[in-house]
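For this depiction, one protein chain was excluded, whereas all remaining protein chains were kept in their positions.
For clarity, chains are labelled A, B and C in written order, and residue numbers in each chain start from 1.
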Amino acid sequence: DAQNVMKLIIDCDAGVDDAMALIMALDYVRKGKAQVLAVTCVQGNTGLDNVVVNVLRTMNAMDIQVPVYRGAKDPLIGPYIRHGPPFHGEDGLGDAHFDTTPDLSVVSSEHASLAIARLVRDNPDEVTLIATGPLTNVALAIKMDPDFTKLLHSFYIMGGNLNGRGNITTCAEFNFHNDPEAALVTLTESLTPPRMITFDLCISQALFSLDWRKNKLGQKATRQARFQNKIEDTLLKAFEKYYGDYSMWDQVAVAAALNPGQVVTEASSACASVELAGQHTRGQMIIESRLRQDDRKNNVVIVDKIDKTALENMVLDAFD
Amino acid sequence: DAQNVMKLIIDCDAGVDDAMALIMALDYVRKGKAQVLAVTCVQGNTGLDNVVVNVLRTMNAMDIQVPVYRGAKDPLIGPYIRHGPPFHGEDGLGDAHFDTTPDLSVVSSEHASLAIARLVRDNPDEVTLIATGPLTNVALAIKMDPDFTKLLHSFYIMGGNLNGRGNITTCAEFNFHNDPEAALVTLTESLTPPRMITFDLCISQALFSLDWRKNKLGQKATRQARFQNKIEDTLLKAFEKYYGDYSMWDQVAVAAALNPGQVVTEASSACASVELAGQHTRGQMIIESRLRQDDRKNNVVIVDKIDKTALENMVLDAFD
Amino acid sequence: DAQNVMKLIIDCDAGVDDAMALIMALDYVRKGKAQVLAVTCVQGNTGLDNVVVNVLRTMNAMDIQVPVYRGAKDPLIGPYIRHGPPFHGEDGLGDAHFDTTPDLSVVSSEHASLAIARLVRDNPDEVTLIATGPLTNVALAIKMDPDFTKLLHSFYIMGGNLNGRGNITTCAEFNFHNDPEAALVTLTESLTPPRMITFDLCISQALFSLDWRKNKLGQKATRQARFQNKIEDTLLKAFEKYYGDYSMWDQVAVAAALNPGQVVTEASSACASVELAGQHTRGQMIIESRLRQDDRKNNVVIVDKIDKTALENMVLDAFD
Partner (left out) sequence: DAQNVMKLIIDCDAGVDDAMALIMALDYVRKGKAQVLAVTCVQGNTGLDNVVVNVLRTMNAMDIQVPVYRGAKDPLIGPYIRHGPPFHGEDGLGDAHFDTTPDLSVVSSEHASLAIARLVRDNPDEVTLIATGPLTNVALAIKMDPDFTKLLHSFYIMGGNLNGRGNITTCAEFNFHNDPEAALVTLTESLTPPRMITFDLCISQALFSLDWRKNKLGQKATRQARFQNKIEDTLLKAFEKYYGDYSMWDQVAVAAALNPGQVVTEASSACASVELAGQHTRGQMIIESRLRQDDRKNNVVIVDKIDKTALENMVLDAFD
């Protein structure tokens, strides 16, 4: 029934976790439960050109083609810099070897930000926007069409943090650190409050054992499973060396968006902003938690708890 | 001869000096020396809706219609705030009374930033872009189409300062202060170095006596002269009270763009940036002037001296 | 036995919780378990002149006189501003009425910061320094005598936060917000790592019911109990209105310092700094918690858990 088919736009910086997240969304597509109106590409885990290639490779692994758009090659302010430890490899997919190169001619000529706003306007109150990379494309969409966000059905963001603890700098989470101005614009100007899948949520509630990753998920033999194992090899070695656990990030945002009723078990409204200045704190998500601030205006929804089993099952299903 | 007809895009936040500057450009249009491809509107001296109306009123005063586009209603970061002393009135045109309201249906539906990039691409190496307001529209155009600026014929900006002295805050000039992020993007990402008409230039070399304004320029009796006298009444009273002189701002940028050979008598390359942080200095234009910086890359041209008589004559001609 | 008598310096901005904390320290003095070498006064909850008077009143309530020193009347940078909600009243002691005025002639002429360094040098490895106000005096002591801190026996600070959540601004705790530069100097230049009693600890582990405050602690009839009830009247009403609980702050620092073996049940080393810039985050304590930062140098000890019963008993004893 068409009314139950979710319409998705996925804005991503693939990225090995974006890849798995995309596979989960495409799993819903093949099951007839979702339609992906667009995958929009943004600089982030790797440069924009790589992101586009990586998205095409991931769709190819699922043998499902959906519209792909190019977006921002740089953050709002300043040039693209590949930050942080090379968990995603230079190319964003673990520097795995591929024999073929995707056909770039399938990529739309429209700018990702324009496409996002247009598709939302064309499908009022129907589109779920999921952002799993820096928010440059989304912020530019808002700047070019300030009102389109009120026509969103729902909006999920993987990014930001709740407690001033970061993974890329001392105080900032990767996606927000990459483009703090875009994060600020998105949080403060979106007319549909985004549902935030934060750093804090992921590192506390989306941790799986490496044994599970290797011997349960890793034993799947589908084409997409072999693809994911291949691109995640570098990452898994880093997880093994530094953390001892396997953490999910963008997968949580997609799982929550696809199946909020089962995945999100607690959520709360909050008044959030983003620090732009600060020697240590640039990119930190700011949460107002003082009492006696009765006039504060909540602008985001924090996902506080997830059902990890629901997440696990969605991941496992996607690789069947 | 069509080859000698300049093609202009004027990005403005009209504003009474923008209005006079626009009249000067339209004077070149009626003389067949210039074509205005677009007047693109941006928030600044007043809110965007007022700017659009003001541009239409100004064209009406000259009885020349050129394409008009709406652009950004807010700076890149944060909401529009009408700053500073009310020299331009609440409505941007001195709160003068008008009996009629312009017909807004002539305004194009395309976003100003997209129009700027498109028109430049359609007229490669032919367009002179003149920005006399905050640089939000220009920065968004660059963000949406990073390479279009290399196809500009030339690029003039009224904005910024050379010596850390401002007119709106202690250290910042109005247009840069309004949207420092846009100014930074424009200065550092434009592939054609903008020619800067700075605060310092205007207050030192574009000063006229109030007597000149009232009794020479003010005695013109054309429709556009009566229009300008009407909208500048508030401003002139403020100039009289606070300064004792009549200073030109956006007029200098348009004069320099229309007639660089006569108006600009000295210019120099410089390496410029914009301060985004700073308790006092947010929005200050930053000029590298240290010796021993041999590897610096110049990205702007500072207009150091103008021929004031050439400017004066262009202004007087426009109101004939 | 003199060897078991602790030597204390208490640097405070009294403040009603500083007053209770001081009473707890003086309780140890009357029991022969501690010697207070100095109470050093710093601006904070109220202006410096009030702080001095408040300290003298508190000692008077216990009928114990120890040396008192005047310190900084302003933060390191900028003038004193009384921040935040008036929990401590204008005068720092709830604007309670007193019939008498303390004799200020007992206050030493030496600057508090010089006294702190001198007393530590005169009692090497014996002094426990407890700072329950902004760290201006301590930072100035370090600036004037950078090495004295290595001669401390131990060092306790009430201040700072662990998770970017503040009580005076969105991101900063009161004492750090009042003088972020002093907090930074103290944390990064003290040669004895301070033991931090943070905002987070106090609001989670030092909460008592208002019923306990009124009907258990509040029923004590000693002179110091009547004094504390009197000065805390305003605060208790605010606690009742806004929070519903009674929270302890400076009391925790003094309890931990006086009786670390019983009060502090968990503590951990950390690498801490203080944000000086930041629109939202000025004054936020910064904790490095990223993995893979093996070369970080821990400079503070965070008190993670306290035995609330031990704290409670110390408070109740002090008012007997």
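In this text, a contact is a pair of C-beta atoms (placed from the backbone, for glycine too) under 8 Å apart; a residue touches a chain by one contact, two chains touch by 3 or more.
Only a predicted model underlies this, so the values are computations on that prediction, with no experimental measurement involved.
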Omitted chain - touching chains that are shown: B, C
Hidden partner chain, touching residue among C:26, C:140 or C:252: C:140
Contact with the hidden chain (one of C:181, C:245 or C:304): C:181
Residue numbers in subunit C that touch the chain omitted from display: 72-74, 76-78, 111, 113-114, 140, 143-146, 181, 184-185, 188, 276-277
For subunit B, residues in touch with the removed chain: 85, 162-167, 170-171, 242-243, 273, 275-281, 284, 286-292
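The rule is short, and it goes like this: only the chains that are shown with their structure count from here on.
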Category of the chain touch graph - line, ring, star, complete, other: line
Chain with minimal offset from the mean of all protein Cα atoms: A
Inter-chain pair with the most contacting C-beta pairs: A-C
Intercentroid distance (Cα basis), subunit B paired with subunit A, Å: 40
In subunit C, residues with contacts to at least two other chains: 277
